[in-house]
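Encoded as structure tokens, the structure appears first; notes follow it.
All protein chains but one are shown at their positions in the complex.
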Amino acid sequence: MTRTFQTAHHAGKLTTLAQAVRRLVHDGDTLYAAGFTHLIPFAAGHEIIRQGRRDLTLARATPDLIYDQLIAAGCARKVIFSYAGNPGVGSLHALRRAIEAGHIEWEEYSHFGLITRLAAGAAGLPFLPMNPTGADDLPRANPHYRSVTDPYSGRQVTVLPALKPDVAILHVQRADPQGNAHLWGIVGEQKEAAFAAERVILTAEEIVPPEVIRSDPNRTLIPGLVVDAVCHVPHCAHPSYAQGYYDRDNDFYLGWDAISRDPKGLAAWLEEWVFDVCDRQAYWEKLGPQVHARLALAPAWSEPVNYGRCSAAAEDREARS
Amino acid sequence: MTRTFQTAHHAGKLTTLAQAVRRLVHDGDTLYAAGFTHLIPFAAGHEIIRQGRRDLTLARATPDLIYDQLIAAGCARKVIFSYAGNPGVGSLHALRRAIEAGHIEWEEYSHFGLITRLAAGAAGLPFLPMNPTGADDLPRANPHYRSVTDPYSGRQVTVLPALKPDVAILHVQRADPQGNAHLWGIVGEQKEAAFAAERVILTAEEIVPPEVIRSDPNRTLIPGLVVDAVCHVPHCAHPSYAQGYYDRDNDFYLGWDAISRDPKGLAAWLEEWVFDVCDRQAYWEKLGPQVHARLALAPAWSEPVNYGRCSAAAEDREARS
Amino acid sequence: MSAPACTPAELMVVNAARLLREGDVVLVGVGLPNLACNLARRLHAPGLVMVYEAGVIGAQPERLPLSIGDPCLAVGALSICSMYELFAHYLQRGLISVGFVGGAQIDRYGNLNATVIGDYRRPKVRLPGSGGSMEIAAWADRVYMMAPHRRRRFPARCDFITSAGFLDGRSSRRARRLRGGGPAAVVTDLALLEPDAQGELTLVALHPGVTIEQVQAQTGWPLQVAEDLRTTQPPTREELETLRALDPQGVYLG
Partner (left out) sequence: MSAPACTPAELMVVNAARLLREGDVVLVGVGLPNLACNLARRLHAPGLVMVYEAGVIGAQPERLPLSIGDPCLAVGALSICSMYELFAHYLQRGLISVGFVGGAQIDRYGNLNATVIGDYRRPKVRLPGSGGSMEIAAWADRVYMMAPHRRRRFPARCDFITSAGFLDGRSSRRARRLRGGGPAAVVTDLALLEPDAQGELTLVALHPGVTIEQVQAQTGWPLQVAEDLRTTQPPTREELETLRALDPQGVYLG
């Protein structure tokens, strides 16, 4: 029940993504590679494929292309999800084939059901309630859905048990070497995944000095306390995106439909874009300047806020310096 | 069960604090004037005293001086709390006298117990669980503490029922005229109070154009959707504080101990600082330049973040403008 | 003057947009519902608030989002919250006035199937699954659906109920004490269906040129027809021009 964590004074948790995956992702683990459409850690998925992990249980609200690829590469024993589609496009064909052929186990929720499980895990609770939805076919098919009697009204509420992944992988925009991380844009279930998991790998577009993080503590959704490894991986999320850094590659998502429909095409794609590529930098370069240009963004800066500093302390500081 | 809300296109919800209190705070209401040490809406408390509200149920994790004053002024029938002290100083003497003399009802929780009630209210749930703490005297004294059996392990968990205040009052640093509000620094239970309450009065240090809010949507903890009235009340929080705007008046908190020990002194204080003062501006001026100087802050700005704008859309925008 | 020609998708989107009201807080899906909301915002409901289940409130997308988590939804939004907060604080708490849901089957009582065709454990066709539609259908004040009117999409009973319409009729939904009002309308490319007093989807309006028989032929149960059966107004030029500007490449409008 006790969770181990690194001390904050630790010299830093910076490592390569390859080393982090080697050390922290094991065969048979339950993995939560988080991010609702945004900040999906594709580079980490590819590294897991390259290292040949097996029998993973892949949990994500939206398996997205990252789990379609892991399933196609034979890394998964089971998938836990609430929406197994290519958003706005159609099916995740590798996942769908695996389910229809009975080649993979699956456990299914609604979005709120799955996120409730993660929230319970993050909160250290055995379960959390949600109001009943009237749609009983899924709760009947999945024995994790249960009921308790509300002791105040006597009515039934639905409950779901905590999900505590063995390892979560989270991509963020900027983090310090201890893993204190600023995220913005769509935050999805990132925070809950970070607190629910036993181990956390953090990948970041930028590694920044702690002073940047400390200049805006309300932006720190993930504290270094829960992070085991910090990896500097620019463009980690492609074809997903990092708000303010590069756009979502919608063309890629549209094009994936044809690739994943055809097992041979998919295998060739994995060969070319995962196995024949040593790391994310090589992958990004391989995408080429046209793709880079298509995904480039114009700036849109937030209005800063003032945290203030009490004058006496500020004077004191100045006197000392 | 359905909550009414204003439309976002509403011409704006700006009004004076006096009008907002007149319209939205009624005798007998359960009030949650939120803010954990930070952003406590003292100006609203004073307005409620001036308007002579009666039989209020005052709910707050930390009643703080704001409820000590409301109780001393005879506005309250009951207090709901989890820590009834003057933080770092000692007792809230008006509240303590009222309880010891049996002049007021009270309902007591631990911090997490009370915040759990508010979180359940915000989430539209009938209750939320918390793990048992082993300290049973308070749960025995307060029948709202109940147990349910965890259907997964068979063990007991503690549950607490939703708290849905009739009205919440929230002070924020900046808001647009619709009540979309940016908060930073300690955020306490502000968000949960805003979503749990049936009606919300928002007071703000600054009213800003919607573009400022929209430049950083991750900073918007309270959406205008749940806000009924927006009041521009600079220095609303004194002797509490607004991070980045003015410091906490610790001297005032220390000095309150002597004032509130003596019922006559307290009555005189209310006369001088509440009844004889027409509004917050007059109160702030009455505090005088020495206090203003003592509470002034040196700037400490956050590092801004880039939300980015897809190049095509940005070009499109420029072409049109 | 004849009405301008339009595609079936355009016909559905225009009719769905007309159902949206000023001030509605709409949980938007991608594709056609997104277009309907944006159309309504530009015409009769400028104060409509678009909410996305990814946790975005008051989005003002500069381009057509492909997914409900597109970066253009975050830029310039009023607020962004976590997914848990979106479902708990907005939907379960009761702040969402309109939800759109979609799937492969809609049945007589407005129940929806987005999960499987065939047996759940041995599916003939595995569909993406609920996403947020289980909760949206339960807790939004009004629920709208859009679907091409084909017999296989409108069976008497769904193979699997992903999200609740009126279940076996209004009384069965009422017994479940769900906060939302359930399906308010189904917009197809042939007609508008609305639940009657028993919660059965009933033909209330035909699109111009469509007959009752055509609709019945594409519906898997004996369709009740409203006494005051209407014909929908054809899309106006303004509606179509505004709509087409939202999807200039015709990704969704065909």
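Order of writing sets the chain letters: A, B and C. Residues in each chain are counted from 1.
Assume a residue touches a chain if its C-beta (ideal position, glycine included) is under 8 Å from a C-beta of that chain, and two chains touch if they have at least 3 such contacts.
Quick caveat, the model's predicted, so the values are computed rather than measured.
Trainee: Quick one: which shown chains sit in contact with the chain that's not drawn?
Mentor: The chain that is not shown touches these displayed chains: A, B.
Trainee: Looking at A:18, A:89, A:104 or A:125, which makes contact with the chain not pictured?
Mentor: That would be A:125, which touches the missing chain.
Trainee: Would you indicate which residue among B:26, B:77, B:111 or B:261 is in contact with the undisplayed chain?
Mentor: The one listed residue touching the chain not shown is B:111.
Trainee: Which parts of chain A are in contact with the chain that was left out?
Mentor: Chain A touches the missing chain through residues 1-3, 5-10, 122-125, 180, 191, 195, 210, 213-215, 217-218, 220-221, 223-226, 307-310, 312-313, 316-317.
Trainee: Taking the full complex into account, what residues of chain B touch the chain not shown?
Mentor: Interface residues of chain B facing the absent chain: 36-38, 61-62, 81-85, 87-89, 91-92, 96, 99-100, 102, 108-113, 115-116, 118-119, 130-138, 141, 155, 184-192, 241, 243, 247-248, 250, 253-254, 300.
The rule we apply is simple: only the chains that are shown with their structure count from here on.
Trainee: Name the chain with the Cα centroid closest to the overall protein Cα centroid.
Mentor: Chain nearest the overall C-alpha centroid, as shown: A.
Trainee: If you average the Cα atoms of chain A and of chain C to get two centres, how far apart are those centres in Å?
Mentor: That pair's centroid distance is 30 Å.
Trainee: For chain A and chain B, what's the span in angstrom between their mean Cα positions?
Mentor: Whole-Å distance between the two chain centres: 34.
Trainee: Using mean C-alpha positions as chain centres, tell me how far chain B is from chain C in Å, no decimals.
Mentor: Roughly 38 Å, centre to centre.
Trainee: Would you give the residues of chain C that are in contact with at least 2 other chains, written as numbers and ranges?
Mentor: 56, 71, 74-76, 80, 88, 92, 139, 179, in rising order.
Trainee: I need the residues of chain B touching at least two other chains; which ones are they?
Mentor: 124-125, 215, 218, 307-310
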